[in-house]
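As structure tokens, the structure follows; a few thoughts come after it.
Of the protein chains in this complex, all but one are displayed in their positions.
As written, the chains take the letters A, B and C, and residue 1 is the first residue of each chain.
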Amino acid sequence: MAEITYREALREALRDALRRDERVFLMGEDVGRYGGAFGVSLGLLEEFGPERIRDTPLSESAFVGAGIGAAMNGMRPVVEIMTVNFSLLALDQIMNNAATLRHMSAGQCGVPLVIRMTTGGGRQLAAQHSHSLEGWYAHIPGLRIAAPATLADARGMLWTALQDPDPVLVFEHGSLYNTSGDLPDDAGPTDLDRARIRRAGRDVTIVTYGGTLGKTLTAAEELADSGVDAEVIDLRVLRPIDDVTVMESVARTHRALIVDEGWRSGSLAAEITTRIVEQAFYELDAPVGRVCSAEVPLPYAQHLEAAALPQPAGIVRAAGELVGAS
Amino acid sequence: MAEITYREALREALRDALRRDERVFLMGEDVGRYGGAFGVSLGLLEEFGPERIRDTPLSESAFVGAGIGAAMNGMRPVVEIMTVNFSLLALDQIMNNAATLRHMSAGQCGVPLVIRMTTGGGRQLAAQHSHSLEGWYAHIPGLRIAAPATLADARGMLWTALQDPDPVLVFEHGSLYNTSGDLPDDAGPTDLDRARIRRAGRDVTIVTYGGTLGKTLTAAEELADSGVDAEVIDLRVLRPIDDVTVMESVARTHRALIVDEGWRSGSLAAEITTRIVEQAFYELDAPVGRVCSAEVPLPYAQHLEAAALPQPAGIVRAAGELVGAS
Amino acid sequence: MTAGTQPVVQSATRPAAPADPRVELLRQMVRVRRFEERCVQLYSAAKIRGFMHLYIGEEAVAVGAIGALSADDAIVSTYREHGHALVRGVSAEAVTAEMFGRVTGCSRGRGGSMHLFDIGRRFYGGNAIVAGGLPLAVGLALADRMRGRSAVTACFFGDGAVAEGEFHECMNLAALWRLPVLFCCENNRYAMGTALERTHAVTDLAARAGSYGMPSAAVDGMDVLAVRAAALDAVASVRGGHGPFFLELRTYRFRAHSMYDPDRYRDKAEIARWKRRDPIDRLLKQLTDGGAVDAAAVAAMEAAVAAEIDAAVAAADAAPVEDVADLTRFLLAEQRTRHG
Partner (left out) sequence: MTAGTQPVVQSATRPAAPADPRVELLRQMVRVRRFEERCVQLYSAAKIRGFMHLYIGEEAVAVGAIGALSADDAIVSTYREHGHALVRGVSAEAVTAEMFGRVTGCSRGRGGSMHLFDIGRRFYGGNAIVAGGLPLAVGLALADRMRGRSAVTACFFGDGAVAEGEFHECMNLAALWRLPVLFCCENNRYAMGTALERTHAVTDLAARAGSYGMPSAAVDGMDVLAVRAAALDAVASVRGGHGPFFLELRTYRFRAHSMYDPDRYRDKAEIARWKRRDPIDRLLKQLTDGGAVDAAAVAAMEAAVAAEIDAAVAAADAAPVEDVADLTRFLLAEQRTRHG
């Protein structure tokens, strides 16, 4: 057991992968000499050298596409897009090449590529630097979407992603890097298939992932104080969605709330809601609720930003209403 | 009354706008000498000259962004992105500038820009040329999203969009250009606010838009033959969504089906479903259903593509099941 | 192949080595030309659907440039790639079947005309997003380099693609990292209906390479021998470790942009002028004048090509389609290791 931050757990996972598999390399803006915009890859350049820790120019489309090409040709690249906000510049490559090449070539080639990026708001970075677009990416067939919310997943998802013959996008919420806790020294890979119940409860199922898991657990404790026993599910993988874990929980609690930092309309929360309606409609004692971000570019000012994002108080309120509803 | 195609109706709308407002100009790849990839702007270069009908290089990000800049500076540009598939290359400009600048500047500037693009599959254009991403765009606050499915809307939405002080994206489904019918000679602007009931019915509400409206109406006729009276709603505007029209219909029929050419997971259909659950849960006699595209890059082969897309038979089946459900 | 005495080449993909290597260049150009002429008929007959972009007029580019590559080299192509695929050795049958949407197609019917794949031949597909293939080429080359292989990746794209941001990013990245990429710009003077002068502030595309410190050459793309010579030099430079190379191939498409294009934007006289520079006519004249081929040899060549195409069409026509149940097959790998 050792006290470790989320950032360090990600770094350990990278170091481990770079040691275990010589096909693995890391590529992106400022991953080398700078040590990663959020410090994740600090020290790796010194350990693995510039061939395997590659600083790129500011050319998101080119270096993401280069990762795709390298993956098709025997390598196992980990491409870091500094933040999800800049991934829009590489979206054509992700959608029209990474996600598509295997099917379009009828299985002749595959793209075993891992793309990591920071996502989310809450740090007063304003409208262009605070997007939560992982729900969007979860719309694209051919991708697997991971959202590590815990130290164990920060440490464990990368290796599993690198074993996947298809592209995996890993979304790291910016608020998590400094979170810390204990992790067993032999912490190993974690699956990229199943959701996890992070808190068992009987009264309402709250489904969330990534940056809002902590807020949801905080809300669950508050709810417990007022006698509402919430079950908190961490989706972990946003595509494909682990319906079974969600539906089994809803079958027990008969109420569901989705917490998702994406803008409300067209959010991943809408997809989860729809699946619950499709698969567990007759279990529901109340409409499914959702707590999402306000539909506005995220403002800089702290009080406005806080008001735009999901917060524990809003989760408590929404869950309370659900449980109150007949 | 005159027989007119959807393509001609769009052209008439452009011609009319160019005549009425000298700030209006059209810009995009091959809108001039070629006449538009789908022939929409044929003849406009000859009528309005190269200053107002501007062929651009293959530079989606630059010319969409230039449209934004020109809109901020007193013009009323209509930018044509040849197809939605290429709009990914301009998405950063659309999301981080067009949709954001007014809010980020606290209302100091606005972006009265219209962006038109072709969307959808069904013409055997394969994986990279068959996307239906209008549902994605409907996720972005700050945009208005229009999907003209009829001749009247092809003729009428553009002028309304040009009066809007904020950016409007217009999605023209590729299968519609050759559709034709009668349009009154004095056909005028149509609103960008409300959905329309295209077929009244009592047994089930089917919500759709754009390229699937025709298929849905076909299905409704088939359903009628088997005694199911479907109400068909054409959303017309995908952001903001006209909840009232949808909920009033569901309150009458107690059953709802959404038909949407987007990939199923994370589709606009999920958003509509969720709104129905949020706003009309206790009206529902059955789970909301959806008919979407299969989650696969669209294949070229006709039989595979047809199997991947929503079809009347599938709509009939889904609606039939819904009405059968207790 | 000398005047009718030798047996006619039977297999299009494995010809008996002719005495004069230029004859094989002619044969490849003729083969691509005739194949596409047949495609036009098949499109009219609605056997082929969707978008189809013809290479007619540009054959010297594929034949000259791809002929300069070795089997280990990789190719990334565009939606105008029938010629590239055929010259690389993808069979006419596999290409035809693909365009017919059959399971025997080189992409099992999923790709159609714009997405021919043959990874066994290192043919990494037609890409239908303009400039979308360039980053892939950079990555393929990066992997070859990291794996210690001496392969070159040839990447084809048009004059229009040069205006896209991805062109710039990829030129810089390949040059910065000195990657083994051969950038093959097929400058046919039009991007759909938009002429070079209305796309580019500077129309000398080869000159662009200099701003990335990349060596370049501009070649008459209507002269297969010139293309081949320039491509051999360029490939040697790239393989020799001198970093990427930019080859501008100045050519012209004799037909419209695609089957949907009424070709209103080009002057008929301009088209006629370029047709007088037909790469096939040009080489044929050289070879006839020099006595390397005679009318009988040409007739035999045409007959062999026609036979190959006939056979390809017949086979494609008889081939089955993919089972609809397999619609989502190949979305993901069939085998996935599960961990954790």
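Things worth noting here:
Everything that follows uses one rule, which is that a contact is a pair of C-beta atoms (placed from the backbone, for glycine too) under 8 Å apart; a residue touches a chain by one contact, two chains touch by 3 or more.
Predicted model, so just to flag it, every value in this text is computed and none were measured.
Taking the complete complex into account, the chain left out of view touches A, B, C. From the options A:Cys109, A:Ala126 or A:Ile197, the residue with contact to the chain not on display is A:Ala126. For the options B:Ser59, B:Gln124 or B:Thr253, the residue in contact with the chain missing from this view is B:Ser59. One of C:Gly213, C:Gly241, C:Pro262 or C:Pro320 touches the chain omitted from the figure, and that residue is C:Gly213.
From the set A:Ala37, A:Ile197 or A:Ala224, the residue in touch with the chain omitted from the display is A:Ala37, counting the whole complex. One of A:Leu89, A:Leu133 or A:Val204 touches the chain omitted from the figure, and that residue is A:Leu89. Looking at subunit C, the residues touching the absent chain are 163-169, 171-172, 175-176, 198-202, 207-208, 210-214. Contact between subunit A and the unshown chain involves residues 29-30, 32-35, 37, 55, 57-62, 85-86, 89, 123-129, 294-297, 299-304, 307-308. For subunit B, the residues touching the absent chain in the complete assembly are 25, 51, 56-57, 59, 61-75, 77, 92-93, 96-97, 101-110, 141-142, 156, 159-160, 163-166, 188-193.
As a convention for this text, only the chains that are shown with their structure count from here on.
Relative to the centroid of every protein C-alpha atom shown, the closest chain centre, again from C-alpha atoms, is found for B. Each chain's centre was taken as the mean of its CA atoms, and the one lying most distant from subunit B is C. In this assembly, the C-alpha centroid of subunit B lies 36 Å from the C-alpha centroid of subunit C. Centre-to-centre separation between subunit A and subunit B, using Cα means, comes to 30 Å.
Inter-chain spacing, taken between the CA centroids of subunit A and subunit C, is 41 Å. Across the assembly, subunit A contributes residues 92, 96, 103-104, 141-142 that each touch 2 or more other chains.
Of all residues in subunit C, those that touch two or more other chains are 107, 109-111, 115, 127, 129, 132, 165, 331.
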